[in-house]
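This is the structure I want to talk about, given as structure tokens.
Only one protein chain is missing; all other protein chains are in place.
Moving on, here comes chain A:
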Amino acid sequence: MSVSEMFAALQGALGQDQDIREEIRKVVQALEQTAREILTLLQGVHQGPGFQHIPKKCQKAREHFGTVRTQMESLKTKFPADQYYRFHEHWRFVLQRLVFLASFVVYLESETLVTREAVAEILGIEADRERGFHLDIEDYLSGVLTLASELARLAVNSVTAGDYSRPLRISTFINELDSGFRLLNLKNDSLRKRYDGLKYDVKKIEEVVYDLSIRGLNKEATAGGGGEK
């Protein structure tokens, strides 16, 4: 094979690669659009009247996740299944965003941390690499860290809205999350950088709890449960 033939073949391969990336980008854009819609919907909980409508908003958000599932289905068909990490960068951001949204919904509904399996199910993907398009563990953890900062904000706003018990529950939740992350040996990468922000969320929530307890505002809700902080 001559040199020019070799390079022509390589060019062909690279060109195909570009086509695949183009296709992926299109679907990812649609996913980003859906993610924005869900986010807008859930942002409503931060406003005063939003606190009464949490279940309804979660219900609506869950309907939107149906769209996400169809879009994920189409994303899966755009590239060979065994080359997930080759194109990972393209959907990494939106996937983290979706994990955050799903975990936020689950937290608002049940005040628990969504498991990786449950998130994968909500998004219509697999939790395990062996079985196809999956949720990378680092993406899952990143999404969970975004949830932490959102909850810090929610703690502040729920006080404004007159819900004095919620910050205490958020505090316990966040503290456990923090001890969970402490178990991990993170490398010096983007996940580690995100994790470094967690302590500020913890601090913020503890301040809210402190403000409530020195004013005795947590008494009626939890009988001093958060007072020690």
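In this section, contacts are C-beta pairs under 8 Å (C-beta built on N, C-alpha and C of every residue); 3 or more make two chains touch, one makes a residue touch a chain; residues count from 1.
Definition applied: contacts and distances are computed from a predicted model.
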Choices "Probable cytosolic iron-sulfur protein assembly protein CIAO1 homolog", "Mitochondrial ribonuclease P catalytic subunit", "Translin-associated protein X" or "Trafficking protein particle complex subunit 6B" - which one is the UniProt name of the chain not shown: "Translin-associated protein X"
Chain not shown: contacting residue from A:Q52, A:T70 or A:Q83: A:Q83
Interface residues of chain A (partner: the chain not displayed): 1-4, 6-8, 10-11, 13-15, 18, 82-86, 88, 111-113, 115-116, 129-130, 137-138, 141, 169, 172-173, 175-177, 179-181, 183-187, 222-223, 225, 228
